[in-house]
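All protein chains but one are shown at their positions in the complex.
Here the chain labels run A and B in written order, and each chain numbers its own residues starting at 1.
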Amino acid sequence: MSVQSVLFDAPGPKARARHLGLAVVGGLAILGLLALIVRGLANPDNNQLTADKWKPFFTAEAWTAYFLPGIWATVKAAALAVVISAVVGILLGMGRLSQLAVVRLLCGLFVEFFRSVPVLMMMLFFYFFGLYALGITGSALSLFGVVAGLTFYNSSVIAELIRSGVNSLPKGQREAGLAVGMTPLQTLIAVLLPQAITAMLPSLVSQLVVILKDTALGYIINYPELIRAGQNFASSEGNLIPTFIVLAAIFITINYGLTRVARLLERRLQQSKRGGKTPPADPMLNPALAPQAGALVGDGRL
Amino acid sequence: MKISKTLLTIAACAGLALSTAACGGGGDAGGNPGEGGKVTIGIKFDQPGLGLKEGSNYTGFDVEVARYVAKDLGYTDVTFTEAPSAQRETLLQSDQVKMIFATYSITDDRKQKVSFGGPYFIAGQDLLVKADNADITGPDALNGKKLCSVAGSTSAKKIKDNFASAVQLQEYDTYSKCVEALNSGSIDAVTTDNVILAGFAAQPQYQGKLKVVGKPFSEERYGVGIKKGDTDLCTKINTSIEKMIQDGSWQKALDSTVGPSGFKPDATKNPPKPEACS
Partner (left out) sequence: MDALRTLLSEYDVLAAFWMTIKLAVLSAIGSLIIGTVVAVCRVSPVAVLQWFGLTYVTLVRNTPLTLIVFFCAFGMSNTLGLTLAPTIIENNFRWGVVALSIYHASFVAEALRSGINTVPQGQAEAARALGLAFMPTLSTIILPQAFRGAIAPLGNTLIALTKNTTVVATIGVAEAAYVMRSMLEFNISLLYAIFIIMAAGFVILTLPVGIFFTYLSRKLTVQR
């Protein structure tokens, strides 16, 4: 919190009084907003806060039949997507660093295209593609749609992370590799990639949060993930709003846990930092993922 | 696009491997009689009174008919799977399910893609409104009102085209969302088949708050969706449905599921006589 201490002086008596006033006003405004929402939820015509609407959450069945299978389906799709995306992303990232211009261009096109298309549309496409072109049936189909949609987007993101990770390593690393007689590819695989991958580990964990959230889109193609499961629960219990609140709480808990893990990894890596700079765990803040005009060509330093 | 192909294969394999592992090798959803008597049937999961998943239980009229027919056809192990309106044809064409009992109206359009057994029930499009609503008496009273229906269904469009051109349409992906919106007062009416609406009106949390207007303005013949051209299965289903009607199970199933809502099906049309298979 070093920023904050720099932005303002240690408050004197006047400022402290003013801050207290602001705190009270701000606090009251927030409390007022909350009170309005609670009052709206509890309005007599359509009370969302009755025991009837909340009791169903405290039955074993709510969890064994709806929420836990939903969480499992969500985690399953997210885990598959992150593993496959990591593998494909690393390959694509290597492709973008290739010495062959053609490979660089193709991988660049692939990455730029799939980064631009909304995940929701890709899920819709792959659902039908899986059905008609690959002949996948049964419960595997919607899982395939979700995982494929997530994978195409996220492997592109990871490819960019890899590329920037390698590019941010000190030049000496590569030069040393070449000097001891390794080929450029060997240098990449044995020297540069391991460092780049370690450095982007926190980003990868953060990307898992993005993937988990995006899994929720799978309900459009009938994937039985958490939100779909929750909606089915809500229609048998008639408590749509309370269910949304519980669903949000579950997502926030899981994702907050993952964010903490990412931060922890980030800090660890910064402490034992050698060579490259650790990029911020948050993928949105990562300059490597910033839109790039010249991205199609890539800056292929290798 | 070599990469994408490899990737697809990887993803597909991973997906398949995982799902078959998870459901214990029950990958063949369609199933044939004799294959251990297993069958997968598509139903609605969110329509109280017709097809509702309650925990690990399935209840409703569609489910009762499905169970009766499946048993009659020699299946001992019935798996129910969700068949949302927009995906019913796809589910059948791709063999994900053998039969669909999901308020599936027989239409010529759909017959291009799938075949039907039955019908086992004749419903009609109607309106669901708040219990104290007096001004919506039928579809032509909907001008300027807010009407909710489900994306991919034609019932709302029908009203706009034929009865009330100034109606405002809201589309959600499930009826339960429509009914919730109706109950909270943000829309004025929900439209779909009367028996579906009755199922919602009878749910404990909506009891006494909602009512079906009771002037059906269409005829919806609920059939059993099957793969196109499977005449053999169609004939068997029809025999089974006739048997169900004759031995009183049909009436019993109706009374125990939709009955409590006070809804009485149109007696001139129900119980229906199954159509000839083609």
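Definition applied: a residue touches a chain if its C-beta (ideal position, glycine included) is under 8 Å from a C-beta of that chain, and two chains touch if they have at least 3 such contacts.
These numbers come from a predicted model, not from an experiment.
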Touch partners of the unshown chain, restricted to the chains that are shown, please. A, B
Per the touch definition above, residue among A:124, A:178 or A:261 touching the missing chain: A:124
Among B:123, B:136, B:181 or B:196, single out the residue that touches the unshown chain. B:181
Touching residue (missing chain; options B:59, B:133 or B:170): B:170
Just checking the interface: what residues of chain A touch the absent partner chain? 2-4, 6-9, 11, 15, 19, 22-23, 26-27, 30, 37, 40-41, 43, 46, 48, 112-113, 116-121, 124-125, 128-129, 132, 209, 213-217, 219-220, 227, 240-241, 244, 247-248, 251-252, 254-256, 259, 280, 282-287, 289-295
In the complete complex, which positions of chain B touch the hidden chain? 86, 146, 151-152, 168-173, 177, 180-181, 184-187
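Here is the rule we go by: only the chains that are shown with their structure count from here on.
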Chain A and chain B have mean C-alpha positions lying a whole-number Å distance apart equal to 36
Taking the touch rule as given, give the residues of chain A at its contact with chain B in the complex, in rising order. 45-46, 52-53, 61, 64-66, 76, 80, 84, 87-88, 91-92, 95, 106-107, 110, 130-131, 134-141, 143-144, 147-148, 151-152, 155, 220, 222, 224, 231-232, 234-240
Which chain B residues qualify as touching chain A in the complex? 3-4, 7-8, 10-12, 14-16, 18-20, 22-23, 27-30, 45-46, 48, 52-56, 81-82, 84, 87, 90, 94-96, 173-174, 176-177, 180, 183-185, 203-206
